[in-house]
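Here the complex is missing a single protein chain, while all its other protein chains stay put.
Labels run A, B and C following the written order; every chain starts at residue 1.
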Amino acid sequence: MIRFENVTARYTQETGIFDLSFAVAKGELVFLMGPTGAGKSTVLRAIIRDIPIEKGIITIDKTDVTKLKQRKLPSYRRNIGMIFQDFKLIKGMTVYENISLPLRIVGLSKKMIKDRVTKVIELVGLKGKENSLSMRLSGGEQQRVSIARALVTEPDIILADEPTGNLDPIVSDDIIDILQSTADKGTTVIMSTHNYPLIRPRKKRFIELNDGRLIHQ
Amino acid sequence: MIRFENVTARYTQETGIFDLSFAVAKGELVFLMGPTGAGKSTVLRAIIRDIPIEKGIITIDKTDVTKLKQRKLPSYRRNIGMIFQDFKLIKGMTVYENISLPLRIVGLSKKMIKDRVTKVIELVGLKGKENSLSMRLSGGEQQRVSIARALVTEPDIILADEPTGNLDPIVSDDIIDILQSTADKGTTVIMSTHNYPLIRPRKKRFIELNDGRLIHQ
Amino acid sequence: MSRIIFFLTESIRALSRARIPALISSITIAITLLIFSMAYYAYVNLIGYSHEFKKQYRIEVFFNPDVEYRQGLELFNKILLIDGIEQGDFVDKEDAAAIFKKIFNKDVIEIIGDNPLPFGGRFEIDEGFRSASTMNSIVNEIKVINGVDDALFSTGLIMRLDRLVSNILGVGILIGIGIFVISIILVSNTIRLIIHAKQDDIHTFTLLGATKLFIKIPFLLEGILQGLIGSGISLLILIFLRSLLFYILGSYRMIIIEPVMLISGNIVAGCLLGLFASHRSISKYLK
Partner (left out) sequence: MSRIIFFLTESIRALSRARIPALISSITIAITLLIFSMAYYAYVNLIGYSHEFKKQYRIEVFFNPDVEYRQGLELFNKILLIDGIEQGDFVDKEDAAAIFKKIFNKDVIEIIGDNPLPFGGRFEIDEGFRSASTMNSIVNEIKVINGVDDALFSTGLIMRLDRLVSNILGVGILIGIGIFVISIILVSNTIRLIIHAKQDDIHTFTLLGATKLFIKIPFLLEGILQGLIGSGISLLILIFLRSLLFYILGSYRMIIIEPVMLISGNIVAGCLLGLFASHRSISKYLK
C-alpha cells in the first residue's frame, strides 16, 4: 500500500507537487494522469526518494519512507521497479547487461539471473537484441529495455512513468496487460500517462493532477 | 521534393533500411509508420545525412544529397528542421538558448532571434519556461522545446521523429495542426509515428515500413 | 563584434555551469605553469650559482725573481688592463711566504734565512671569459710580457666546472623540452576528456547545421579562459612560494625573476596552453 498524506515537494516556488493526498492499495493498478508539467513524474520520484520531500508523509505498507535513512535507501529501492520516462539506460551496456543490472545489485547467482532475464526479454519482445548496446537501439526498443529492467526483479511496487510513449498502440496495450497481470499477482502499480485513449477502455481508477495538485481520484 | 531511389543504409547485416523508394512532394505532410525497429528513424537520419548511405540516391529538389561534400553539409542541414525522437537538447542550455541555437548558427541578429524564438515558444506552449535549463523540464516540456527548435528556422523540410510521444492527445493534435499549417505554407514534412489513432482521422498519405522495407505508400 | 561578445558571454556562462570540469582543467594548467615557472626559476638560479662558483677562476702570475717591488706593481697594473681580467691582488714577497707557510707549514725565512719567493699577482676573470680556452689565451698574453716568469691556472678544475655547467645547461634544456611536451599532453588530455563528455552535444550541433568553426570557437574561448584562471592560480601559488622561500632562506642570495616578466609569462603561456590544447582536442571530434 502506498499512501500520500499532504505531501509537498518543490523544485521552485511554483513547480513541483503540493499538498497531495491519495492512497493506492496493494495489488492495485492505478493511472496517474494530467497534462505536461502536471507533476506526474514528480510523484513517482517522490516515492523512490529521488527528490527531497518538504512536507507530508509517504507511507509504504507501514513505514514512513520520507524518514528513511540514507543507508536504508538501497534496500528500499530494490523493492521498487521503476520505468523511467527518459529510460535511464546505461548507454555503454548491452540490453542483457542493462536488464540484469538490478539482479546483480541484489546479488543473484549467474544462473538465476540468466533465467529471469531471458524470460523478461521474451516478454517485452526484445529477443535477438540481447547483445546490442543500448545506445544502438531504436526509441521503442530502448523503452522496452527500461520496462524489462523494472519487471525483472519482480518487485513489490512498479512505478511506470509514461512507459508507452515510444510504442505503438498494440504493443502499448500488451505492456499494460503485463502490468495488470503483475498487479494481479500482488504488485502495486502506478503508471503515469497522457494516453487517455489507451487506458479509457480499461475503466481503471485514475488519479488526475494539474499544476502539482490533485484534481480527481 | 524528397525522393528515395533504392536506398539502402545498414547498421548491421539485417538492421537498417533496404532498397527503399518513395517520394514526398513539396508542401506535403506525410506520415511514416511502422512498428518499433521498422526503420522510421533510420529514414529520417538518412535524409539529414546522419548515417552513411550504402546504396541508392536521395534527391532533394534536384540535388543528390548522398553525394554532398562534408563541407556542404552544414548549409544543407540548416534547411532541415528535425525533431529528434530523443530530443537531443543541449542539457546545459536554457529553453531559450536551445531554441535560438539554430538561428545563432545561421547568424541572425539578436533582435530577430528574440522575435522568432518568442513566437515559437508561445506556439508550443512553453511561455514562462524560457530560462529553465532544459534538463530541469518534464518530459513533455522537453519534447516541446525540440519541436520549437525545429520550427524556429522556418525550414524547407521538417523531419519529425515521433514528436508527440510525451504529449497528451490534445496537445499532440495541436502539434500536428502546426505541422500541417507549415506544410500548407510550402514546407515538406515527414512525421514518423506509431500513434495510428492520432493520425487516422486526418486521412493523410502515409508510408509504412516494416523490417526496414516499404510495405505501403 | 556582437558575435564575439556573444561567444564570450556564452563561454563564460558555459564555464560557470560546468564548474567542476572547468576548475579541473584550470588546475591542470595551473600545475603546468607552476612547474614551468619553478623550472625556469631553478634554471636561472643554477646559472647564477654556477657563475658565482666560477668566481674562483683565477690566474696566478709569477714575476722574475729579479723584479723589484715598484717594477712588480707596474707589471701588475699592466696585466690588469688585459681584456678579460676583472680584478687582481698583488702578491708581494710576504704574501708569497704566507702562502708557502700555509701549504708547507714551514716558515721559508726560518728555513733559508732569506725570502727567495718572487713577487706576483692573482687575477680574477671577467664572467664572459670564464672558459678553459679563453683563459688559455689570456695566460699566453700575460706570459709574453717582459718581466713575467710564468702564468698558470688550474686547468683541471676549470675544465670540470665547464663540463658541469654545460651538462646542467644541456640537461636543463632537455628537461625543459620534456616539461613542455608533458604539459601539452596533460592539458590536452584534460580538455580532451571534457570535450569527450560533450561529444553528444557536438553531434547535435553538427546536425543543426553548425560549421566546424562555430562549434570550435566556444571551446577555444573556454580553453583560453581556463588558461587565464590557471595562470591566476599558479601566480597565487608562486607568490606564496616566494614569500615562503624568503622566509626560509632569508639571508641566502637568490636570483628572483622580475615580477612583470613572471606574470605576463604565466598569463601568455596559460592562454596559449589552453588555446592549443582545446584546439587539438576539439579537432579530434570534428573530423
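Structural remarks
Throughout what follows, contacts are C-beta pairs under 8 Å (C-beta built on N, C-alpha and C of every residue); 3 or more make two chains touch, one makes a residue touch a chain.
Source: prediction; values computed, not measured.
Although it is not drawn, the missing chain touches A, C when the whole complex is taken into account. One of A:1, A:23 or A:48 touches the chain omitted from the figure, and that residue is A:48.
Considering the whole complex, the residue from C:5, C:185 or C:239 that touches the absent chain is C:185.
Taking the complete complex into account, C:21 is the one of C:21, C:88, C:209 or C:270 that touches the chain left out. The omitted chain makes contact with subunit A at the following residues, 48, 50, 73-80, 82, 84, 88-92, 101-102, 104-107, 109-110, 149. In the full complex, subunit C contacts the hidden chain through residues 20-21, 24, 27-28, 31, 35, 62, 65, 96, 99-100, 103-106, 111-112, 116-118, 149-150, 152, 182, 185-186, 189-190, 192-194, 196-197.
Methods note: only the chains that are shown with their structure count from here on.
Innermost chain of the displayed assembly, by C-alpha centre distance to the whole-protein C-alpha centre, is B.
One finds 29 Å separating the Cα centroids of subunit A and subunit B. Look at where the CA atoms of subunit B average out and do the same for subunit C: the two points lie 62 Å apart. Note on chain placement: the centre of subunit A and the centre of subunit C lie 66 Å apart, centres being C-alpha means.
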